[in-house]
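So the structure is just underneath, and the comments pick up after that.
Certain chains of the assembly are absent from this excerpt, and the rest are unmoved.
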């Protein structure tokens, strides 16, 4: 890990580039085709590829959370202090909004918009819960068993989750807020944000709880192998 | 490997997420496009990506079979005891059905449906046989030569098999049963299940037999290198 200023900069930059990719590739896709599956495919590949790049290159600096639900999860695990958690989250929300602005500027759109796309209801909330549950489980088990592969695992997981959840898997409160500020392919009405964010946090908590139990024996084995009591 | 409760939980969870991905991405794809190739492409990428994630993250816990044909293969090889084999299979069938329910719930569909999609006849059975033959061969040779790469090999193999077999490569009795309970893109009539499952088991047996012979000299070399008689 790097000193705090670099860590905060990395979280801001990473979240900005992530949101610029999500929003930008959605705008590009919608401008090129009328087929919504093809648009989602372009959106999926760009997002997954960028996640692998960002987590590999910025992970050694800040841990590459880019996601308040993930930072909160590490805080609950005791891996991230209270002050740092707050700063990380602030950086993620600011970076996310900067990413929307950057995408709009690159496509010559008004820098901020209010999304009109409705994403609400029980099925959508369940989707967000499942999506964030899976993301949390992927990160925790990945870090435990195959730390080097985590960038790939997260990128691949999100690629799958874009397609197998009805909400296309936001799974990230900062990204959700940033996406409420674009009235394009990836947008979400700001009024729908609370439901999404609560569902994401609930999914994260379920993932953390389940993986704590599922990984406990493996953690114990590891500790013994290292001679720790 | 973890203790039995964790192993069974991992097989249940993994098969559930696998089926949720197969069924859910099929529903998503059909809702977005009328082009069946594009739908299969979304289905393919989501399934392949999820397989890499699930096998990497749950493999160290349970072996990440998620497939009764694979558990049976390891039982025949003597790598999985009789009791564990039964428990694994039970967990896979239960997890698979839970995955269908989860996909339906996320897309606001009735939780269980009876599929009307006919998948039968010699060409379909041959396809399933070839698909499962190849899956067995991939797993056995992968474990033998490049253990770390097995998640990728299985994910890539299934991506290819979705396209080169006429049945889109179920290659998994638990997934086949779970898919009989969804009347969407990935469904199969329950009456067609026996043919598929028998073909899958036959393909697995052929793969096991061929690879036993093909890998025997390499196994012998390895044993000698390790000073075993």
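Going by the order they are written in, the chains are A and B; count residues from 1 in each one.
Following the convention adopted for this analysis, a residue touches a chain if its C-beta (ideal position, glycine included) is under 8 Å from a C-beta of that chain, and two chains touch if they have at least 3 such contacts.
Note that this is a predicted model, so its numbers are computed, not measured.
The complex is a homo-oligomer: every protein chain shares one sequence, and counting across the whole structure file gives 4 copies, of which 2 are shown.
Criterion: only the chains that are shown with their structure count from here on.
One simple way to say how far apart two chains are is to compare their mean CA positions; for subunit A and subunit B this gives 28 Å. Note for the complex: subunit A touches subunit B at residues 35-38, 40-41, 44, 48, 121-123, 126-127, 130, 134, 137-138, 141-142, 145-146, 149, 152-153, 156-157, 159-160, 162-167, 210, 213-218. Within the complex, the subunit B residues that touch subunit A are 2-3, 6, 9-10, 13, 17, 20-21, 23-25, 28-29, 32-33, 35, 38-39, 41-43, 45-47, 49-50, 52-53, 56-61, 102-103, 105-108.
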